[in-house]
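The structure follows.
Note that one protein chain of the assembly has been removed; the remaining protein chains are unaltered in position.
Right, subunit A next:
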Amino acid sequence: MSAEALVRGRAAERLRTVRWYQRPRWKRLGAMIALAVLAVMVTGVQGTQRDLFYALEENLTSPLLLVWLALTVGVWAVREFLSPQVKAVSDGYRSVVEEPRGKLRRAWREEKWLRWGALGALVAAAVFLPSGLERYWQTVLVDQIAIYVLVAIGLNVVIGWAGMLDLGFIAFFAIGAYSAAYWTGALPVQPPMELNNFAVIPVAIVTCLLAGVLLGAPTLRLRGDYLAIVTLGFHEIVYLTAKNLDDVTGGTGGVKVERFSLDLGFWSYEWGVIDPMPYYYLLLVFIAVVVFFFWRLEHSKVGRAWTAIREDEVAAASTGVNTVRFKLMAFAIGASTSGVAGVAYASKVGYINSENFVILLSVLVLAYVIFGGMGSIAGVLFGAAFLVWLPEALRDFVDPKDRYMYLGVLLVIMMIYRPQGVIPSRRRARELKLSESGESDADAMTEPAGGRLS
């Protein structure tokens, strides 16, 4: 045996030995400690210009570090050493809960009155509870939650039902808002005739419908990621137009838009500037109507055709489904819902500028839909309401600048442990299960370009 071989053998030996800190268990501990340090840096004091290491020193000596360490190392210890016990406890708990839960589920499925009762209670809560809130939260509820719920319901049609990834959905929201501004005479350019804000709604619907078709027609051949890029581009076009064409749109300076008002001759009403509640009820009606219509759509020929296209476009087309028509329809319906939300937004806030329609909002709306559960109306309602509320609520607890980071962490955790969303749609959940078992692949984002045939 040559010396060289001996050396090589020893090197190989050394490479093969696993030192204690390389064992998975201790690696995980290391990761947890690193996580605690990261968490304390993020949640602790911020750095200052005076001293580069100020934040580092402060945070690593603060008791907060111990709290985080206790937390992360605790999680690690439980997972590593107590997992049989934890499992026993959770199994015991599950076996206790199993039966009543099964009963409840069966009752939910079989008893009509239960579902109607729940719906009634929900509607009653939505109608009566908000009037007890502080004015600040009422404003949040109207200006943000209600508006984005409406937008998210629209996006759900495109991504949740038709399975097309749209990253520029706020573009239609902007088109709706600027339609309201234009037709009420708020823009520097004057309309042929001034309309009431309510009369703008059908006009905005048609405008967004056309915009949806305009965007959809040339891009429907694209799938998944390609379509996403195109919609992203579309958003930027609309946004930059609003920003730079300031003698038409008012640009970043913005324009003032009239509030909702109604004059039927014998009865007239003006939605005022201060009290948000009248707007809230108006938007509640909008949302209820849209949800009702879309619920019908989902359980009709159209909803089934969308599901078919989403699951297997080739099979759908061979079965006689006009895939282009249904995709365009999804685009147009989603876009016009977003347009209505845009009109409502402009007419509530009373002032719009191009910065109300930045790309971040498109991404956030997408997150609302995915978080709540793509394809499920209840999920999307919840997802949008919760995720819009969360950053506002966090304002009191954390540095306001960091709020969206917590949102991000929540989304990451959610996608790892519950990718189907909080309240998944039944069809979507099944698809996810099938694709996990490798039987079908019905995801808007993983569809191979070109598709396969045989």
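By our rule, a contact is a pair of C-beta atoms (placed from the backbone, for glycine too) under 8 Å apart; a residue touches a chain by one contact, two chains touch by 3 or more; residues count from 1.
By our rule, contacts and distances are computed from a predicted model.
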Per UniProt record, name of the chain withheld from view ["succinate dehydrogenase", "Lactate utilization protein", "ABC transporter ATP-binding protein" or "ABC transmembrane type-1 domain-containing protein"]: "ABC transporter ATP-binding protein"
Candidate in contact with the missing chain, chosen from A:Arg79, A:Arg221, A:Arg296 or A:Arg395: A:Arg296
Among A:Ala31, A:Val86, A:Ala107 or A:Ala315, the residue in touch with the chain that has been omitted: A:Ala315
Full-complex contact with the absent chain, from A:Gln138, A:Asn197 or A:Thr307: A:Thr307
Residue, one of A:Met329, A:Ile352, A:Ala367 or A:Leu407, that touches the chain absent here: A:Met329
Touching residues on subunit A - with respect to the absent chain: 293-294, 296-297, 300-302, 304-305, 307-308, 311-312, 314-323, 329, 333, 427-428, 430-431, 434, 439-440, 442, 453-454
